[in-house]
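Every protein chain except one is present and positioned as in the full complex.
Lettered A, B and C in written order, each chain numbered from 1.
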Amino acid sequence: MLFERIESEGLAHYSYLIGDQREAVVIDPRRDCEVYIEKAYSEGLRIKHILETHRNEDYVIGSVELAARSGAEVWHADAQWDYEYGESVEDGQTWKLGRLMLRAIHSPGHTPGSMSYLLHDHAGAPWVVFTGDALFAGDVGRVDFLGMDRAEEMASLLYDTVFNKLLPLGDEVIVCPAHGAGSLCGSAIAERLWTTIGLERRHNPKLQYTAETEFVAHVARELERPPYFRRMEKWNLEGAPPLGSLPAPKPLSPDEFTEQAKQAMVLDTRMELSFGSAHVPQSLSIWLKRLPAFAGWFLPYDQPILLVSETENSVQATRYLIRMGYDNLAGYLSGGMLTWHTAGLESKSIRTVTVQQLCHLLDEGEETAILDVRSDEELEKAGRIPDAQHIHITQLPGHLGEVPRDRTVYIFCGSDVRSMIAASLLQRGGWTDLAVVLGGLAGWNSVTCTLE
Amino acid sequence: MLFERIESEGLAHYSYLIGDQREAVVIDPRRDCEVYIEKAYSEGLRIKHILETHRNEDYVIGSVELAARSGAEVWHADAQWDYEYGESVEDGQTWKLGRLMLRAIHSPGHTPGSMSYLLHDHAGAPWVVFTGDALFAGDVGRVDFLGMDRAEEMASLLYDTVFNKLLPLGDEVIVCPAHGAGSLCGSAIAERLWTTIGLERRHNPKLQYTAETEFVAHVARELERPPYFRRMEKWNLEGAPPLGSLPAPKPLSPDEFTEQAKQAMVLDTRMELSFGSAHVPQSLSIWLKRLPAFAGWFLPYDQPILLVSETENSVQATRYLIRMGYDNLAGYLSGGMLTWHTAGLESKSIRTVTVQQLCHLLDEGEETAILDVRSDEELEKAGRIPDAQHIHITQLPGHLGEVPRDRTVYIFCGSDVRSMIAASLLQRGGWTDLAVVLGGLAGWNSVTCTLE
Amino acid sequence: MLFERIESEGLAHYSYLIGDQREAVVIDPRRDCEVYIEKAYSEGLRIKHILETHRNEDYVIGSVELAARSGAEVWHADAQWDYEYGESVEDGQTWKLGRLMLRAIHSPGHTPGSMSYLLHDHAGAPWVVFTGDALFAGDVGRVDFLGMDRAEEMASLLYDTVFNKLLPLGDEVIVCPAHGAGSLCGSAIAERLWTTIGLERRHNPKLQYTAETEFVAHVARELERPPYFRRMEKWNLEGAPPLGSLPAPKPLSPDEFTEQAKQAMVLDTRMELSFGSAHVPQSLSIWLKRLPAFAGWFLPYDQPILLVSETENSVQATRYLIRMGYDNLAGYLSGGMLTWHTAGLESKSIRTVTVQQLCHLLDEGEETAILDVRSDEELEKAGRIPDAQHIHITQLPGHLGEVPRDRTVYIFCGSDVRSMIAASLLQRGGWTDLAVVLGGLAGWNSVTCTLE
Partner (left out) sequence: MLFERIESEGLAHYSYLIGDQREAVVIDPRRDCEVYIEKAYSEGLRIKHILETHRNEDYVIGSVELAARSGAEVWHADAQWDYEYGESVEDGQTWKLGRLMLRAIHSPGHTPGSMSYLLHDHAGAPWVVFTGDALFAGDVGRVDFLGMDRAEEMASLLYDTVFNKLLPLGDEVIVCPAHGAGSLCGSAIAERLWTTIGLERRHNPKLQYTAETEFVAHVARELERPPYFRRMEKWNLEGAPPLGSLPAPKPLSPDEFTEQAKQAMVLDTRMELSFGSAHVPQSLSIWLKRLPAFAGWFLPYDQPILLVSETENSVQATRYLIRMGYDNLAGYLSGGMLTWHTAGLESKSIRTVTVQQLCHLLDEGEETAILDVRSDEELEKAGRIPDAQHIHITQLPGHLGEVPRDRTVYIFCGSDVRSMIAASLLQRGGWTDLAVVLGGLAGWNSVTCTLE
């Protein structure tokens, strides 16, 4: 028997490969799907079925790609929508898998046609339930995808799913959701790497609202929705274009890069401190590890993308971008910024200051603008900077005009990664006097400014 | 048959693993020697002999380590010196290796007792010669290690070695030296990845001096000698302390790091741009890829070393340091500078300017100091900056006092990596107004300043 | 947070590496412990504690080895015995691990001082319990290690452990035992790769005996105990000799092998069919994948071991043997049997017959001996061969005399792997007319002999 959880870091997406006696199933595969093929092969398993828990909105599902390469059949949840590939799952449908058995449980709420899949072990006992985006460790799925006007209706469906379908499976059943901590699909997913129905029943904050009205009141909230979700929804209905193998972006000389940059978006995935020191003019800073979380907010689909990165990281960046449908990678700056500078090309920088330095300036009465790009939730939890302007990083592109241009803008986030994203957006917009505060609010809270 | 060249990047050191019919020989192994053990094992070979071409001075030879782990016998060249391990090679000595045969050829010049090893193929034909530091692609070994008063004598020995012992082996014989391009052991090693006696006879500039006096005149030069060479010479006679396996440096929290930093040297191996944006106060910048070339000039042996790096790079940094005998690694800053700043700790920065920005300042008549840390050779080849002060990076620690403190010091090297090393040395010495010129002389030569 | 289960195949041994915020714990490490060091290192974790659930008897615990290489502290359960290393755990003792916490729960039964460790998540909720050999998926630990005269007493302790200490933790708690299906430490461990308290409460057959007397009656059974257990018990008290790194056995020529074989035990780990065709005289057949299960029954500790294997498998064989304390590996036959035969050396073979061929012979009335080496349990479950003599493979060395020498002995097991072990033992004892029945009882049951 094989039971593997495959995590796609950054998106905190979990997919699962389950196999027994030459047969395997993959639940919610990702698009760069060689991992399933290789693991299945090395265990002597043939991938027979691909099960989707719902029409995903936060990544390109790999069903079409994996089906093309493995010969497996694709099974959709959310049959109310029109798919251009695969078959629709029906509530109660079962799949044999060697000595194991999977059964579909209609689990609406996150989407109208979400499915959970209950895995019975070889003795027939209910063992593991794959809950998709219905139930997470410490959270439930968001219900605002059909619009806020239908959020309460969806929350009510989710209440029924959770309390009348999932919890009754028994405290002992293991819960395998589609996301872990860090996903955009649940605002408060806990860092409990493996969980059970009982652990959720007892410790999941949302599941403490046992009255439906209370549950609905707390769950029917609007959450942010990055623009790229729309493309994901479309592609996951149509089936994404096949890749074959992971594309290798082309190495470009500074001259070639400069030429192509005229039509392209330059994405710099280096750490924020490197970006601060020097970067290609007009480039956007998103540190590699945060790329899955932020690319979808700021990267367009209608322009080619050029990468600036440490060489070793281009493969990973490509993987991340492909998972979000950014297939139009035009190349990367070969040799990195060192080559750029030795070619005598001009670069830009963005200043950094430590919290202490900023405190000192503030103490001395310097007139400054402080821009805080954290979310409302973070403001509540970690506190506010006095007199700071607040625009959440995700909303910045539409609210640039509100940021002052006549003073140094000191930018805060939780640490300093998002501040550099913000700084790069502002610099692209023409701002010249910017400073990223190192350590951000965490640093601010660790020192004492004498501010009064 | 197995014939593998193993390169230790950075030091540009080549070692060789040769095997036939269950028996293998390693020539000049490095200290992190698992590579030989694993390759030999996977080919069904037992390492029987370890041959040293000379008492090495630029890295810790792995003979003791490899012998302990493989049971092989160690054979020294330079028998005139007292070793605390192994056996001495005699001129003409032979080793059988399956159907192959190796023969020692006394090849003095670089050291008095250097040995080359001629490999005969299974048909008995002279095939490959391992020349150690006697003959490289495009260069010959340096002869100044016994002091400049004996350099001509050694150059004369080397003349005899090259012209009367190596060249007569025949143009067709393949030459396998102990170093490739980039080593400190030859000033002008060519980027000819594989070479032959004939290629050297025809294209090696030093071998065009066919008259002994001429050859001696061109070869008997004094080259730089980093302080760490002395420890290498000592350890390579005594046998270096055994490692067992590559040490894994400890992750340290910012507090632990701060505490230990009081007695330690902080080494920052991140790229120069990251270092410029922010770094732990008093830290020394040497970018990972240049660590083998520069650690030996600036890192002390009598202090523990603390690392700041991108996590993925600690293993490689450890490997590089161990190869140069820096066994006293106290740990690394877990989470890197991000953690440092979120803990509210203070950091330093070093400003960077592009060549264009500097030109502009100069054009505007700003009074500046320009410090050029390139070598004399580079000055000759790539040209000089008008009015620049010149102190080679390796000599900077002893000449800090000559650098002005009353003006901004703009630092130049070939690109900008060494400039950041220099800037970190100056900042440790108390200089506060420093700027690294991005792209360095390469950048300078790529743009046109209107300077007059 | 890091939560990894590391499986040692063959022994079906599970160890665990848990980490949070730079700190890690390993529970019941194995002796070839580089896996923990590498994973911890790549996650930026320092292994601080090594927790043993009990004094293990079926493998060499890696505590001493791992402590020497990581600097971690070792914590013993079974404090009633005298250890020559580490500290004793007390009931209720806790360890902080970043934001996580572990608490010891005295869990006697399998041994008097067994400990379970309850892991609380970062919110303080009881999350995972590491039960060692007290509770498995589908089984409980054996209680016969102190002798059958104390088995009921131990079973009674185990009853208390399971029903009064573990089950009360709650159905939702995840159970992480020290073994999976296939271990000698529980006779009936289920193939439920992850399990929970509730799954065990409902589906573990032993836990259905909720009355203590009934539980004791079913659990206080004597199970087989391979002779190597005694050495494991001793080494796990004394601390096993340190390895440093995994030893690489030496390649030997046929002549060297022949010479060394005079004093050594030759172990052939090839698949049983290869062994049947030809093998070194006097060699013992144990197929690599069954080595962990059977080496301890048949391999002596007082003789060097020589391997015959497919080259690729020597590393794995070494790993398996080291885990059971067989440190005295003298080498392996380089080039395998092909080299043996091309050197003109004599080999032996053991005939194989298919079930059909045997049926035919039996139908024709040939007078044969049938030796069935399966366990009593298997006889009961899968059925018996008419007129077969039954000696369990593990008991064969002491009962060779009972096997007839005057007729062909046809050997049966479940398939044919153990039959070849048995055949090799008999051939070493002088039997010459042996045949392994291919497919064994599984094959027998798949065809119909007309036997009457």
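Keep this in mind: a contact is a pair of C-beta atoms (placed from the backbone, for glycine too) under 8 Å apart; a residue touches a chain by one contact, two chains touch by 3 or more.
Note that the coordinates shown come from a computational prediction; the quantities given were computed from them, not determined experimentally.
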Candidate in contact with the missing chain, chosen from B:H203, B:H218, B:K348 or B:R405: B:H203
Contact residue for the chain not shown (choose from C:L146, C:A211, C:L246 or C:L338): C:L338
Which of C:G276, C:P292 or C:G325 contacts the chain that the document leaves out: C:G276
Options C:P29, C:P226 or C:G443, residue touching the unrepresented chain: C:G443
Option from B:E9, B:E172, B:E366 or B:E402 whose C-beta touches the chain left out: B:E172
Chain A, residues in touch with the chain not shown (by the definition above): 22, 34, 37, 41, 44-46, 69-70, 244-245, 248, 250-253, 311, 315, 334-335
Contacts of chain C with the absent chain, listed as residue ranges: 270-271, 273-274, 276-278, 310, 312, 337-338, 340-347, 349, 352, 354-356, 414-417, 438-440, 442-447
Interface with the undisplayed chain - residues on chain B: 1, 3, 121-123, 125, 127-128, 170-174, 190-194, 196-199, 201-203
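Just so it is clear, only the chains that are shown with their structure count from here on.
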Chain whose Cα centroid lies nearest the overall Cα centroid: A
For chain B paired with chain C, centre-to-centre distance based on mean C-alpha positions, whole Å: 49
Interface hub residues of chain C, defined as touching at least two other chains: none
